[in-house]
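For this depiction, one protein chain was excluded, whereas all remaining protein chains were kept in their positions.
Labels run A and B following the written order; every chain starts at residue 1.
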Amino acid sequence: MTSVLVILAGFTLAAAAVAFALRPLVHCALCLVLAWAGVAAFYLWAGAEFLAFAQVLVYVGAISMVVLFAVLLTRRQADSDEAPGSGGAGRIAAGLAVAAVVAGVLGRAVLGANLAPSPVAARPLDVRRLGAELAGAYAPALLVAGALLTVALIGAVVIAATDAETRGEDRR
Amino acid sequence: MLGTGIIQGLAATAKNFVGSFHDPERFVTVQYPEEKAPVTENYRNFPFLVYDDGQDPMGTLRCVACRICEKECPPQCIYIVPAVDERGKPRKHPRVFDLDISVCMSCQICVEVCPFDAIKMDQTFEIAAADRFRGLLLDKHQLARPNDYYRQIHPAEAAEVDARLAGEKRQAEEKARLAAAKAASPGPARPPASA
Partner (left out) sequence: MSAVPTPDSLLERAPLLVRDWVSGLFPASWRWLTGSLLAIAAVILGFGLLFTLLTLIERKALGRMQNRPGPNRTGPGGLLQPIADGIKLLVKEDIVPVAADRPLHFLAPVVLVAFTLLSFAVIPYGRHLLPVDLASGVLFFFAAGAATELAVFMAGWSSHNKYSLLAAMRALAQLISYELPLLLAVVPVVMLAGTLSTAAIVAGQGRWTLGFIPHWWVGTPCGAAGFLIFMTAALAESNRSPFDLPEAESELIAGHLTEYSGFKYALFFLAEYLGMTALCAMAVTLFLGGWQAPCVWLQSIPSYGWFFLKLGALLALLMWIRGTLPRLRLDQLMRLCWKFLVPLALINLGTAAFWHLSAGWEPLPARLARWALALLLVLGPFAAIGRRLGAGVERRRYRYAPS
């Protein structure tokens, strides 16, 4: 079913490209959300149901909210909700350099991987085994991610609380 | 403990729900126009003219066209033209008695100042008209109601008015009887009144 894969990949890349090209920032964020939905569709095509729905739940449901809140709460003026325009040779050069580095890393990873299609179908989902793996082999990764998220949450709360204090509002 | 308040609230609403099917206290809606909410005796809305005999409404109107109510009405919604006979003498009867209920504010000053208990307050409110002005200008035929109707809507007031009017009528008859008896009985010859 490579035709389906081509369509999905085209849709995802098109959404990401449009997200770069649009001027209103909120439209960019929503196109980015479409790109994430495309990635979830890819996971479904590959047979990883759990991962696909987790992708939708986490990215489309929560991270999109983070992005939109960040866009809306950090606007400097009322009409500055547009993406900063392109311009400046230095910026273009820096952009091209970063793109080259990322393309190089991705290219090496893709070319060096074994992409022969395997005849084995994806394993059916076993929640107990998933839990055992997360709490066993992948526990350190889970703990590190959890710690990172907790630090970010506490940092956000501290920043918000400090703002309230400096403005002299009373806290209950 | 937390949550007991919510349970009490749920019980109260459940009582309301179940009670609304069989208990009139828990179903306070009066489903107009199939049911009408009862009005109290003192409720008033727009005046009417009282007549005493159903056989001859216009002839037995208590109103004598004294025009006191027309003068006392604050928004001046009453228009009266007294009836006069061929020689121009007032006939103690209104030829025209118009009351504009789009102007009337039901203050009942006309009722309070009428010396003849001719105008009283009605309780009607279902009087919507299709046209804006003419439909709400009532003439004396539309304003006339029998005394029985007055007794029905304001029993205590009507009883008091009837008693007073009957008493006055009795006194007038007494005086007339006495005067007739004095005129009929033989007495000492008196010089004629006109010299």
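Keep in mind that, in the parts below, contacts are C-beta pairs under 8 Å (C-beta built on N, C-alpha and C of every residue); 3 or more make two chains touch, one makes a residue touch a chain.
Bear in mind the structure is a predicted one, so any value in this text is a computation, not a measurement.
Considering the complete complex, the chain that is not shown touches A, B. Listed by residue number, the positions of chain A touching the unshown chain are 24, 26-27, 30, 33, 49-50, 53-54, 56-57, 60-62, 64-65, 68-69, 72, 124-125, 127-128, 131.
With the whole complex as reference, residues 1-3, 6, 9-10, 12-14, 16-17, 20-21, 26-29, 31 of chain B touch the missing chain.
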